[in-house]
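Dropping a structure here in structure tokens format, bear with me for questions.
Yeah, one chain of the complex is gone here, protein chain that is, but the others are all in their spots.
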Amino acid sequence: MKTYKAKRVAITIEAPMERRLRAILEAADVTGYSILPVTGGSGRSGSWSAEGQVGLAGGMVQVTCVIRPERLDGLLESVFNVVERHIGIVTVMDCDVLRAERF
Amino acid sequence: MKTYKAKRVAITIEAPMERRLRAILEAADVTGYSILPVTGGSGRSGSWSAEGQVGLAGGMVQVTCVIRPERLDGLLESVFNVVERHIGIVTVMDCDVLRAERF
Amino acid sequence: MKTYKAKRVAITIEAPMERRLRAILEAADVTGYSILPVTGGSGRSGSWSAEGQVGLAGGMVQVTCVIRPERLDGLLESVFNVVERHIGIVTVMDCDVLRAERF
Amino acid sequence: MDGFFALALGNLSSPLILSFVLGVAAALGRSDLVFPEAAAKALSIYLLFAIGMKGGVSVAEHGIDLRLGSTVLAGIVLSAALPLIAFKLLGIMTKLDRVNAAAVAAHYGSISIVTFVAGTSVLESAGIVSDGFMVAVAAAMEAPAILSALWLISRGGSETRMDSDLWREILLNGSIVLLVGAFAIGMVVGKEGMADVESFFVAPFKGALCLFLLDMGLVAGRGLRRSRGVLTPGLMAFGLLMPIIGAGAGALAGLLIGLPTGSIFLLMVLGASASYIAVPAAMRVAVPEADPGIYLTLSLGITFPFNLTLGLPLYLGFARAIGGG
Amino acid sequence: MDGFFALALGNLSSPLILSFVLGVAAALGRSDLVFPEAAAKALSIYLLFAIGMKGGVSVAEHGIDLRLGSTVLAGIVLSAALPLIAFKLLGIMTKLDRVNAAAVAAHYGSISIVTFVAGTSVLESAGIVSDGFMVAVAAAMEAPAILSALWLISRGGSETRMDSDLWREILLNGSIVLLVGAFAIGMVVGKEGMADVESFFVAPFKGALCLFLLDMGLVAGRGLRRSRGVLTPGLMAFGLLMPIIGAGAGALAGLLIGLPTGSIFLLMVLGASASYIAVPAAMRVAVPEADPGIYLTLSLGITFPFNLTLGLPLYLGFARAIGGG
Partner (left out) sequence: MDGFFALALGNLSSPLILSFVLGVAAALGRSDLVFPEAAAKALSIYLLFAIGMKGGVSVAEHGIDLRLGSTVLAGIVLSAALPLIAFKLLGIMTKLDRVNAAAVAAHYGSISIVTFVAGTSVLESAGIVSDGFMVAVAAAMEAPAILSALWLISRGGSETRMDSDLWREILLNGSIVLLVGAFAIGMVVGKEGMADVESFFVAPFKGALCLFLLDMGLVAGRGLRRSRGVLTPGLMAFGLLMPIIGAGAGALAGLLIGLPTGSIFLLMVLGASASYIAVPAAMRVAVPEADPGIYLTLSLGITFPFNLTLGLPLYLGFARAIGGG
């Protein structure tokens, strides 16, 4: 099956920042992304869990974008400005994508 | 620690298609997969969010299968027939798996 | 953008084991991890879905840690002791991380 | 006309409608107010179960009416026929391609159970009775419209994914099962059995509906905000005209069968309302090429608010005029 | 026997049981009706809290009964002893290996609080009183069965993961904490304090239980559908026989202590019912080798429906026969 090389960027960031990150991705013309819920975790700022939480402040989300390799640097730069001061983690992986028109 | 080479396929697809995709995976003898919820995203068909939604129509899920490399092509072909006409994205990544009997 | 090589370990395990796994990760000094919900799946022990479930017994979670490559073996060994007898799957992938201090 | 304004005003100042308006306003103002998906789904299960059971109990009380059969039949015919009208109208008023037009049309043949429930609230406030079996009619009207739409599409040469699985999914979709199942339970347990569970299914019903409408407002408002550009003037006009045609068809059917005013009104509401749960899910599977941005926004963002605010008093005024009461 | 049929029929046509049946039917018919996981969990918290609190208030009303202590003790003994019987029986009736047999046995020593709640509903309908402290007995019976099962396994030479963490998890699992905590709250606040929160915890209770049983039906039905092949005839027979044995043991204990009819009945129900929340979670941690497909399906797919539909009237008839009333 024919596949295409791409990069899969996963940005784990605080839930209250989701909107801003979405706006920045859209401003950077990254219109393809998916958001996965994160229900708990641990980091330098301690361990947490979404259970029973009412506010957004405690939670995080994982935003995943699959993009063409040549667009990676642009994406990381726009994203960096947002995440720089925030808790969370950004990872990049190589992947193959089934349909080229999809990203 | 001894690990084994495998492929990790992630299929992001509309929630109403989950059942069919499961049936196709099982028909293709892929009995190992996990389903992660997706709570929002954006693509060519616009941006969306699961918040407050009652119906399935708006949502998506991410089906992840870890399989032996030699089975990848068969899997992609069976899956392609389902996802071809549907929105969503299919990515394939290389990975190492801890226990060979598990996939 | 400068990135750093890392390993992304994903451990899919039964929900009742989440606490123990967290304790083991913390004992192994892996303080950075995120937990994603899994809402269904299939494996050698049959297929399942979290829908409508009251107890933990039926569900699974996916614990994702991004760690420095040199720490991978230690992590896998500690984890192996927990997951060995349990259902679930452990995968390791290569990734690049944006900020080195984050993992 | 005076009566209509009074009714409309009364309707607009009910906690139900105001909750919906609050939701729309919050979404348009981009408030971060959100309703958890699980809570919205749980509320909808509660509402469907409660309305189904009440219908069943009422039928158990009054005996199976001879008109039940004919009204269910009329509902099925309405649901199957309205998409054909809607499809023609879309061809005239908009530039939608065949597949999208058929998908939209399916929504208008099918029904919105929340609009129906809001209709029963309006009836109650006005002190007008209706037949308990109208819930069964509502359930019967969910699916036929989908088949009409698929027929329209396949006639045009496009492929639809219509297999036995999809059949089952359409006929046994969650809301049909809940409505029909709870209706049957209501019929079996009757008024006496209902007494046991009344303080859960009857007394708090309207308040729960307020919160659900708040959520519907949030979702509708968000849909509207995201859909700038999708909704052409032609589509919007269709979204306002089609419910009136559907209501008219419902009124006609109700008159022919000889239903009492309350039931004529509810049949009008069913005809006027557009699906936003069952049909969209079926369309995603059967006609993935159709754009959910169009049909969801039109049904939930235009027709649902119109019916809820202006449509209900309008239909009630009309039903009273032709049915008395 | 006539009495049993009347009771059984009355039970089968209550909204509670019919909701369960609707859920099973929807799942077997592969409807897409689903209950959000969060809603099911929230409902179960509500039910546990309400039932615990009611028990505590009732004890506060009637004073601590001398029989409380002996009944709790009897419950602990039952919970610890029934797994031994179940294990023997499984050895005779099925081909399960030691680990799986012990895991199944643990479920039958422990209890299902929903079955208990349904039992209290049946009592109420029949106008029979019972001791408020039976809720505490239910809580006390959750855990001992787990220890018996782990002892059976380790005696067979297999390893179990039994550390202090697991001890705490078993003894402080969510449902025990809720039952005991709410029981204590009920005892402290008494009838007067309860009055404040009655329209939340008492009046809507049965209706909420309907929706919960609908969900249980969906889960049980789905389990049955997925388990083709897992449930051998021997296992199924065990799933129907064991609750009767448990009920008999409960009846015996109740008679020995001299409990009133209502409490004998509830002790029978506790003996008969099988856990599907606390024990499965403990087994996943302590005995991961045991197959959840077997113990969950048996407990939730066979024994729970049997108790709910036929078991309850059967046990009530028996309790009346031996206890009077």
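Should a chain be cited, it is by its letter among A, B, C, D and E, assigned in written order, with residues numbered from 1 in that chain.
One rule holds in what follows: contacts are C-beta pairs under 8 Å (C-beta built on N, C-alpha and C of every residue); 3 or more make two chains touch, one makes a residue touch a chain.
Quick caveat: nothing in here was measured; it's all calculated off a predicted structure.
**Q** Quick one: which of E:V24, E:V117, E:I146 or E:L178 touches the chain that's been left out?
**A** Considering all chains, including the one not shown, the answer is E:L178.
**Q** In the whole complex, what residues of subunit A lie against the chain that is missing from view?
**A** Against the missing chain, subunit A presents residues 14, 16-17, 19-20, 23, 39, 45-59, 85-87.
**Q** Can you list, in ascending order, the subunit E residues touching the missing chain?
**A** Contacting residues on subunit E, toward the hidden partner: 36-39, 41-42, 45-46, 49, 53, 168-169, 172-174, 177-178, 181-182, 184-185, 188-189, 193-194, 196-201, 203-204, 281.
**Q** Where does subunit D touch the missing chain, residue by residue?
**A** Against the missing chain, subunit D presents residues 13-15, 18-19, 22, 25-26, 29-39, 42, 199, 203-208, 210-211, 214.
By our rule, only the chains that are shown with their structure count from here on.
**Q** Touching both subunit A and subunit D: give me those chains, sorted by label.
**A** Correct list: B.
**Q** Of all the other chains, whose mean CA position lies farthest from subunit C?
**A** Max centre-to-centre separation from subunit C belongs to D.
**Q** Busiest chain-chain interface by contact pairs, anyone?
**A** After counting contacts between each pair of chains, the winner is D-E.
**Q** By mean C-alpha coordinates, which chain is most distant from subunit A?
**A** Greatest centre separation from subunit A goes to chain E.
**Q** Give a one-word verdict, same or different, on whether subunit D and subunit E use largely identical residue numbers at their interface, taking over half shared as same.
**A** Shared-number fraction below one half, so different.
**Q** Measuring centre to centre with CA averages, how many angstrom lie between subunit C and subunit D?
**A** Chain centres of subunit C and subunit D, defined by C-alpha means, are spaced 45 Å apart.
**Q** Which positions in subunit C are in touch with at least two other chains?
**A** Residues 36-37, 39, 47, 49, 93-94 of subunit C touch two or more partner chains.
**Q** Using the touch definition from the top, which residues of subunit E touch two or more other chains?
**A** Correct list: 32, 34-37.
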